[in-house]
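As you look at this complex, bear in mind that one protein chain is not there, while each of the others sits in place.
Note that the chains take the letters A, B and C in the order they are written out, and that residue 1 is the start of every chain.
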Amino acid sequence: MRLDVELQCIRRTLIVRLKGELDHHTADSVRLRMEEAIEQEDIHDVIVSLKQLTFMDSSGLGVMIGRYKQITAKGGKMIVCDVNPAVHRLFEMSGLFKIVTLLDNEEVALSSLGVVS
Amino acid sequence: MRLDVELQCIRRTLIVRLKGELDHHTADSVRLRMEEAIEQEDIHDVIVSLKQLTFMDSSGLGVMIGRYKQITAKGGKMIVCDVNPAVHRLFEMSGLFKIVTLLDNEEVALSSLGVVS
Amino acid sequence: MSANPSNYMTLTFASRSENEGFARVAVASFVSQLDPTLEELTDIKTVVSEAVTNAIIHGYEDVEDGEVTIYARIEADMLFLSVMDEGMGIADLDTARQPLYTSKPELERSGMGFTIMENFMDEVEVVSQVGKGTKISMKKRIESKKALYN
Partner (left out) sequence: MSANPSNYMTLTFASRSENEGFARVAVASFVSQLDPTLEELTDIKTVVSEAVTNAIIHGYEDVEDGEVTIYARIEADMLFLSVMDEGMGIADLDTARQPLYTSKPELERSGMGFTIMENFMDEVEVVSQVGKGTKISMKKRIESKKALYN
C-alpha cells in the first residue's frame, strides 16, 4: 500500500495529484507535503486530482477538510477533480461536497480559476 | 480466485487455454474438462497454453502429469506453451520439462505437430 | 466455486498503521468468494479500514503493541464482520457514533468513521467497555453479481 503525491504549480495554483491509497497510514505524508506547499506565499488556490486514487476512507476526508481550511484561511479556493463514484459517496456523506468544489478534470478546474494552462 | 478453461480443436489437436489461477481448488474442474476432451476419439495431441495463467502450484503439476499420461497412452503428444518464469521453475523442479515439450507459443506448437492453423 | 454456507476466518495482527491496507485486502479477498460487485467490495474495504484505523488510533492511541482482531463469516449471501480491540474503550457510545464527532480533532480526524460503517453495512452494533476494549459487529447482505447475470 503506497501513496504518491505529485505537486505542480501553475501561476498561483497548486495542483496536487494523489496516486494510490489514501488512508490513516498514508494521510500524514499527504498532509505534510500539501501543508508545506500551500504555505508558499504565492499559492492562492489548490486543485486536488484524485484521478489515480485507488482507495480513500475517512482519514482522507480529514486531510481534505484540513487543507480546505488552510487554503480558505489564505482567501483561496479548493477544487477537487476526477472523483470516482466511491470517493464521491464519501464526499456526499460528510457534506464536504457542499464546501469543496467538485469538477470533472484538471482542465475544467484550471479554467474555472481563470488559469490558462 | 477463478479459472477458465477454453477448448479448441484444430484437426486432431486439442488446444487448452487456461486463464486464471490453477491450484487444488480449481484443479478438479480443469482435470474434468481436459479429461473429457482428450477422450474424444479423434483427439491425438494436446497443446496447453498457459499464457493467461496467473498462478500455478504443485496441484497444477499433478493435473499436467495426469493429462500427459492420458494422451501418451493414446500415442499422442503433449506440448505446453507460453510458460511464464514462475511456472517454468515448477516444471524444472519436478522434472516435467523432460517429458513434456515446452514451446514458445501456440503457433510454434501447432507447426511442430505439423498442423497448419 | 460457489460459496457454501458458513465459511469463516479470523485475522489477528499488531496495531500498526501499515496493517490497515493489509487488513482491507485480506477481508476483500475472503469476501470475494461471494462474488460481490465492485461497489460492494469497495464498501467493505472502506468499512474495514474505518474500524481497524479506529482500533489503532483510538483504541490503542497509536501504541504498536496492541492487537486487532477481525472475524468474518459468510452464510449464504450474508457477511458477518467484527473488528475487535483490547484498547481503551468508548465511554459515551451515543456521542461517539454521531456524524462528525471526533475526540481527536488535532489529528485531523473527520469524525465520519461510524457514519461510514452505518451507511455501508446493513447493521452495526458496537459493544465497548472503558479500559477493556471495543467490538464492532456488522452485517451486510451481498447482492451477488451472479444474481444480476444469471
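The rule is simple: contacts are C-beta pairs under 8 Å (C-beta built on N, C-alpha and C of every residue); 3 or more make two chains touch, one makes a residue touch a chain.
Quick caveat, the model's predicted, so the values are computed rather than measured.
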Option touching the unshown chain, where B:14, B:61 or B:83 are the choices: B:61
Sites on chain C contacted by the missing partner chain, in the whole complex: 1, 3-4, 6-14, 16, 18-19, 21-22, 25-26, 29-30, 32-33, 64
Those residues of chain B which, in the complete complex, touch the missing chain: 1, 21, 23-25, 27, 31, 55, 57-59, 61-63, 65-66, 85-86, 89-90, 93-94
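Heads up, the rule we're going with is that only the chains that are shown with their structure count from here on.
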Whole-Å separation of chain centres (CA-atom averages), chain B against chain C: 42
Rounded Å distance, chain A centre to chain B centre (Cα mean): 50
Residues of chain B engaged with two or more neighbouring chains: none
